[in-house]
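The complex appears here minus one protein chain, its other protein chains still in place.
Let's turn to chain A:
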Amino acid sequence: MAPASHRTKSSGPAPPSKTLVLDNGAYTIKAGFSSIGGATEPKIIPNSIARDRDRRTYTGSDLEKCKDFGEINFRRPMEKGYIVNWEAQKEIWEHEFFENKSELYCEPLETGLILTEAPNALPQLQTHCDQIVFEEFGFASYLRCPGPTLNAYNDIPHHFFKALAREATQPLLPAEIVVIIDSGYSHTTITPLLQGRPIQAAIRRLDIGGKLMTNYLTRLISLRQYDMRNDIYLVNEIKEATVYMSKDFKADMEVTWKGPKGDRRPLYETGGGIGKDYVLPDYHNTTKGYVRDHDPTNAGKLKKMQTGKSAEAAEDILTLRNERYAVPELLLNPTDIGLRQSGIAQLVMESLSCIPFGLWPGFLANILVVGGNANIEGFLWRLNDEIRALAPTECFVRVGRPEHPIISTWNGGAELAKDVDRLASMSITKQEYEEFGAGWVQRKFNGQ
């Protein structure tokens, strides 16, 4: 049957000249074009329709025009990391890619598409996605693949383990053996890749992502200081600016303890190197908050009001102490909030338990963390430490992250799109979709 398929391929239309690489995350879309000649820089677009308190709506990248993020609300087309609401998703895509004046304008009939999805998607949702891509937009060719797999096309030894760079003349080959920990907005997935292909039986998911951590921080702040439940966007900024992964949880806990009544610890007042003040924006003079070290003499508005003084001159301050490390700690100890799952380190080992022992050394020595949470300070160190404790003694454990963890998946996709032949062998054309139908597409993308 091989010649037959060969004939179909050669008689088919030439592959499209450029490819739209679309890493469709639940929080942000990473999008840009790539072709044989090279790739553009990806654009990071909020994947949401937002409405501020003046009831103005902002679709996708319009959000940067927004000046007042107080009480802003978001509608996100994705739920749990999967595209569920196509009405909103189509609106955002159209706004970003198919309007004449948009920055990433393209004509779908002449463009190929690489679209990422979270692993273990529901077949029904995958089929919806395929139908929309072809029947509504009509892309010339299309590859839908789990996001983590694209990371394998990055030059992992060079960018992440500081080896020699791949020469431009060498053919593109996916990394042979690597574990991708993709920690994003909705969840964290652990995907072992062999030859750039996922070992499906070993993919594991931890239901903790940026969203849950932001919500948790919101709860802590709302209980202890101001009610921030309507300002999730601001809390997310606070989270990105302040949280860190503790190297020694117990010791940090002691530093940030206020001490029993009548015996206040001086370390608590001064912050002990952990306490930080976040100066909140008032959205009149300032639109962005900032962090500074905790200063006990510079009391915030809340404290001034409590002591009965005029609060006019003071700025609004949130003092963060144990919140800073208790929040990311959830990634390694989900039971802290009662979630009955093991932490990332345990899940890496659980994932490896589905793989023959002979491959463990290779996987353990090549663990790559991508996604927004990889930016958390101290995360790699701690993860390395925890996996080290669980892995067999003989194995070498190495955890790394790309320079820009958020766009790493996109970069991999852009690399893949430069290799037109490889991409063509993996993707399907509009013609094939029309001839063989959605069921065939499903099987092909599942590698069956």
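Criterion: a contact is a pair of C-beta atoms (placed from the backbone, for glycine too) under 8 Å apart; a residue touches a chain by one contact, two chains touch by 3 or more; residues count from 1.
We take it that contacts and distances are computed from a predicted model.
This complex has a chain not shown, and the name its UniProt record holds, of "Spindle assembly checkpoint component MAD1", "HIT-type domain-containing protein", "M-phase phosphoprotein 6" or "Large ribosomal subunit protein mL40", is "HIT-type domain-containing protein".
When the whole complex is considered, the residue among A:Ala140, A:Ile180, A:Ile203 or A:Ile387 that touches the unshown chain is A:Ile203. Checked against the hidden chain, the listed residues A:Cys66, A:Leu267, A:Val291 or A:Ile355 yield one contact partner: A:Ile355. Only one of A:Lys90, A:Arg388 or A:Lys418 touches the chain withheld from this view, namely A:Lys90.
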